[in-house]
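The complex appears here without one of its protein chains, the remainder shown in place.
Chains here go by letter, A, B, C and D, matching the order in which they are written, and residues are numbered from 1 within each.
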Amino acid sequence: MQKKIKRTSKFFKKASKKAGMSPGALVHVGEQKVETARITLMSYDQAGFEERELRRIEESFAYKDRPPVSWINIDGLHEVELIEKIGTHFNIHPLTQEDIVNTDQRPKVEDFEEYVYLVFKMLRFDDTTGHITSEQVSLILGSHYLISFQEAEGDVFDSVRERIHRERGRIRKSGPDYLAYALMDAVVDHYFLILEKMGERIEHFEEQLRVQPTPELLQAVYDLKRELIYFRKQVWPMREVLGAWQKTESALVQEVNNAFIRDVYDHTIQVIDTIESFRDIISGVMDLYLSTASNKMNEVMKVLTIMATIFIPLTFVAGIYGMNFKYMPELEWKWSYPMLWIVLVAIFCGMMVYFKRKKWL
Amino acid sequence: MQKKIKRTSKFFKKASKKAGMSPGALVHVGEQKVETARITLMSYDQAGFEERELRRIEESFAYKDRPPVSWINIDGLHEVELIEKIGTHFNIHPLTQEDIVNTDQRPKVEDFEEYVYLVFKMLRFDDTTGHITSEQVSLILGSHYLISFQEAEGDVFDSVRERIHRERGRIRKSGPDYLAYALMDAVVDHYFLILEKMGERIEHFEEQLRVQPTPELLQAVYDLKRELIYFRKQVWPMREVLGAWQKTESALVQEVNNAFIRDVYDHTIQVIDTIESFRDIISGVMDLYLSTASNKMNEVMKVLTIMATIFIPLTFVAGIYGMNFKYMPELEWKWSYPMLWIVLVAIFCGMMVYFKRKKWL
Amino acid sequence: MQKKIKRTSKFFKKASKKAGMSPGALVHVGEQKVETARITLMSYDQAGFEERELRRIEESFAYKDRPPVSWINIDGLHEVELIEKIGTHFNIHPLTQEDIVNTDQRPKVEDFEEYVYLVFKMLRFDDTTGHITSEQVSLILGSHYLISFQEAEGDVFDSVRERIHRERGRIRKSGPDYLAYALMDAVVDHYFLILEKMGERIEHFEEQLRVQPTPELLQAVYDLKRELIYFRKQVWPMREVLGAWQKTESALVQEVNNAFIRDVYDHTIQVIDTIESFRDIISGVMDLYLSTASNKMNEVMKVLTIMATIFIPLTFVAGIYGMNFKYMPELEWKWSYPMLWIVLVAIFCGMMVYFKRKKWL
Amino acid sequence: MQKKIKRTSKFFKKASKKAGMSPGALVHVGEQKVETARITLMSYDQAGFEERELRRIEESFAYKDRPPVSWINIDGLHEVELIEKIGTHFNIHPLTQEDIVNTDQRPKVEDFEEYVYLVFKMLRFDDTTGHITSEQVSLILGSHYLISFQEAEGDVFDSVRERIHRERGRIRKSGPDYLAYALMDAVVDHYFLILEKMGERIEHFEEQLRVQPTPELLQAVYDLKRELIYFRKQVWPMREVLGAWQKTESALVQEVNNAFIRDVYDHTIQVIDTIESFRDIISGVMDLYLSTASNKMNEVMKVLTIMATIFIPLTFVAGIYGMNFKYMPELEWKWSYPMLWIVLVAIFCGMMVYFKRKKWL
Partner (left out) sequence: MQKKIKRTSKFFKKASKKAGMSPGALVHVGEQKVETARITLMSYDQAGFEERELRRIEESFAYKDRPPVSWINIDGLHEVELIEKIGTHFNIHPLTQEDIVNTDQRPKVEDFEEYVYLVFKMLRFDDTTGHITSEQVSLILGSHYLISFQEAEGDVFDSVRERIHRERGRIRKSGPDYLAYALMDAVVDHYFLILEKMGERIEHFEEQLRVQPTPELLQAVYDLKRELIYFRKQVWPMREVLGAWQKTESALVQEVNNAFIRDVYDHTIQVIDTIESFRDIISGVMDLYLSTASNKMNEVMKVLTIMATIFIPLTFVAGIYGMNFKYMPELEWKWSYPMLWIVLVAIFCGMMVYFKRKKWL
């Protein structure tokens, strides 16, 4: 039962928990995915970097206006007071705070003078169940800091951390806006991995279809189609988000980074294009399945028809001479039996020729 | 008969009653849902609040320009004189009055200098019948007052009342424009509840489909699809309404509330996105149903074909030796009968091998 | 044959009659629906009104610039000289004249300084045939007059006439632009009546589908779908017409009437929304029909398969012991016959269990 | 083989002939449809007109800047030098020249200061084959001349010529821009004729479907659908062409003619609307065909099932008493045979009642 509800419920926010609350009220909507929230801080500039886990959120407050870039990452959104403390210190609008803890936001970007708020979905494809799971990521981009909120530990940002550690690329030379870009880029790059896995499934289905189309296959194709619909619903708004981000006039986003944002934008459009193509292909696969099933049926029917059509008249003839009438002259004739065989074989051959002509054989 | 008509008639206004009337004529279009109209007044500011039921509408007139915020709520639209009195006192355009009593308005927002007119649909999902019912809500937003018109008692606004009572959130500190926002927010939040219930139904259908697809299931899926079409038709124009409200330049709407309106707007878009996803999923369910039915048919046909194809030739052979010809040498041979059995078993086995090869078994 | 051509021909103008004529040439395209054209005049202001039938069109010329509002209505378009006379006196552009007599115009609004030309379709739903018939209405809106052209007598304007007679609403206080609005409003209100009737038909089809789906039903659904396509084609351009009228800068349309035009515009959009919903519902009905038919087939096949599968082996067994071999030991045994019955019943019961397990029974 | 290639090849330009040529290179792409190009000249003003066939293109050069309007018409595009000569004398851009001889242009309008280039498709419906054939028409509109290029002799412009001859309408009083309009109008008017013929075919198919749906009918419906797709592809861009022409700021197009261009524009939109409606109707016809076929199948299956279900048990019973067991007490009883008949008739009647209840009879 639990599992069933999870399947469509991922399409909309858990309304029953939240409906009727005052807007701006901090209520965590969504599954609690970690025991306690985990706070990590990474502060870096060209000269070096500092990375540590914080036990209390207050430790991070000093980094708010300290010049090098600070990245504060919070895993776990159910500790509402934690969010409130950050909100108070970093001066975050109550609606933004509400959006952070409500894990069913539509991806969006909002510019509040002092910070830019970005929210989007980190998606994962579970290869065993074939389901896409979604985790909400919120970014608060300030002048010297970037705060990221995630629902659970474990993310696709290791490559970004790696780059900071090893001073690869321009990340250590750039501000928190570049960091925000790098995180989104990592998320969108991960979408391609999902596409790859879905593509492999489609391949597999096509292959199966040629070999042996089973009802289970059809169910699997349907399930994949459903996940595609979900995938599309999550990625589609990213287009607007990145479009809006490109056009933002916020002083917090440096123009030099526009080329990078355009790049993620292009990737997102490519993801969307591919999802659309996959949808087309999948509906083709379903059509093909139906046609193949219909072809099989046709074949089955032909076998039945051929057998029945050949033997039903023969059986009738045999039935005739099985009758017990007293006066049936044929029964007495000497050559009746062999002649009957000749007739039966003739009927049989005639039928075969007829079916050959009809191209049923 | 009554019930039948109700099903499509909810898609359009009761034309026969209204057609040919002078525009601006006050005629209540729609079902009468309450005995007598009920008027409640809630007046509040940061200091406190007053709530009472009015026996005569004239009691509310004093609140028109009185500084604290006053919320006048009318349940029941069939008492046309009541609406006319309000219209005269609060200076409401005849077309607006007509729109209030005609309960088949398309959701819209209209700015008449002195007030802003908002009309939209409060929807409910009846879990037993599986139907969505709709109630029209009109809001007249003035400088110090908000008048809301509903068709019947009972609404989704209790949470808003609660917030006023308990002084939760910013509602007691804000003007009637914030109140209008809070009401719309409550309505849109309720849409999510409907989505949740519809989602559960879809889950249920998918589950059923796996277990046992019945014609009743198909009918139920079709009914749900129909309700989705209706839901979509009601919610779709909300997008424009909220978009227009965001862009309104009316002095009655304070800019500070724009973030809130944008929030409801985002929610509405999310509802629409989810409805579209549900439509896709439901059409997938219908396809799956058809394919499953076709698979079952295939299976039935195979059983028939296998049985018929095996036994028809055997029966023919038996028929041959049931004939009564006088000269049939086989009949006299001693080992005819056992040999015949060998032949029959051979035919049977041959057939089985053939079907195994065809993967029909 | 005649009837057949009428069915699709209503989708486009009778090209063969008109093709290759000089543009601006007055040729009546369409069926002649009245014997002689009928001209009526209604002249009114707040003080009173005058209504009479004119025998010659020249009688109306005096009303062109006379201050109170004059409504000249012409039923019948085949008397081309009549149109020409009006055209000359009221200074109407040749293309407008051509559009008036060519009854296959796409609805449109055109602003010629001196007058505004409006053309749209008055639709009727014939309940016996289930067909929508269309009549073209042209309006010439001048400073003091409104000329309306219809193809035949009988229209949906009686309510407007009534309002002028009884001095209801604001019509007697307003100019010819308000009259034009009132006429369009009457036409669009009538569209709702058509929707209502179509909605009832859809209800009826849905009901029938549950009871007994027949091929005739399918044909009827198809016919309704066709009428919906036609309805949509006629109403769709009204959206643009009313949108353009709203934005017109013609001095002939007073701004105070804008709220009214917006009102008809909203109604038109609602009609279009409902047509789209109906199209969705009807395609759902067709799908449901197909599925139901396929379900019935399945049921038929199951009965056949069950009967055949049970009796074919039994018949084979009976056939075996109908053979006339001389040496068949079973035939001589005393308990053969009762034992055979036991075998037959066992086969029968086994089959029944098998079908029960397959849920075919 | 030749015929096959012609069917899809009409959807795109003969790439193999042209691919890789320098742009601006004059290569005639398309079938050669006339032996030699034919040049006719028609020069007219209000006073009179001159019409003659030219043997050499040079004869037309004098008309370039001569005040009355000159219409030079060329039938046949394969004589590339001819086009080049005109191009040089009339100062036509190489790309325009290329477009003229390449008969697979997308309809478009291009404004080159000195002239306006219009290209569009003249379509014909061949009633015997049911195919639409397309001929490219290019117009070069200069200050005093209009040059038209066609692929073959025979066109839909006779009505325009007639009007010039007989001085009908305003054509003799207007410039070459009006002539260009008149030609396009003739072409678009002819589209209506095609619609009419297609509409008749659709009618015919619907009629046939009711009487006797054959596979040939389905093929014909498919063929018509294909032609509709082609028709749509050719007409769709006309919308943009005429829209662009309306908005052109070229000094060569007089504003007074705008009303006329808007008129052709409206007609084109009407053609497109009707094509869309036809597509909807045709897909409805295909669905109806499938459903009808499925209904027939159902009926066939019912007959089979009824016959088989009734006689299979009866035959089994007869088989039982055809067995040759020595000890079968029933065989000896006197009333066995009549009783058996009673049993058989009872089974038969029971079956009939069962089928009646199932509404299969």
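Remarks
What we mean here is this: contacts are C-beta pairs under 8 Å (C-beta built on N, C-alpha and C of every residue); 3 or more make two chains touch, one makes a residue touch a chain.
Keep in mind the model is a prediction, meaning the values are calculated, not measured.
Among A:67, A:154 or A:169, the one in contact with the hidden chain is A:169. The missing chain lies against subunit A, touching residues 156, 158-159, 162-163, 168-171, 182, 185-186, 189-190, 192-193, 195-196, 199-200, 202-204, 206-207, 210, 259-260, 262-263, 266, 269-271, 273-274, 276-278, 280-281, 284, 287-288, 290-292, 294-295, 297-298, 301-302, 304-305, 308-309, 312-313, 315-316, 319-320, 322-328, 359-360.
Annotation for subunit D: contacts to the undisplayed chain at residues 4-5, 7-9, 11-16, 18-25, 93, 95, 104-106, 108, 212, 215, 218-219, 222, 225-226, 229-230, 233, 236-237, 286, 289-290, 293-294, 296-297, 300-301, 303-304, 307-308, 311-312, 314-315, 318-319, 321-324, 328, 330-337, 340.
Everything below uses one rule, namely that only the chains that are shown with their structure count from here on.
For the pair subunit A and subunit B, the CA-based superposition corresponds to a rotation of 70 degrees in steps of 5.
The centroid of the Cα atoms in subunit B and the matching centroid in subunit C are 26 Å apart. Between the Cα centres of subunit A and subunit C there is a gap of 42 Å. Across the assembly, subunit C contributes 290, 294, 297, 301, 304, 308, 312, 315, 319, 322-324, 328 as residues in contact with two or more other chains.
Shown here, the protein chains touch in a chain-like sequence that does not close on itself.
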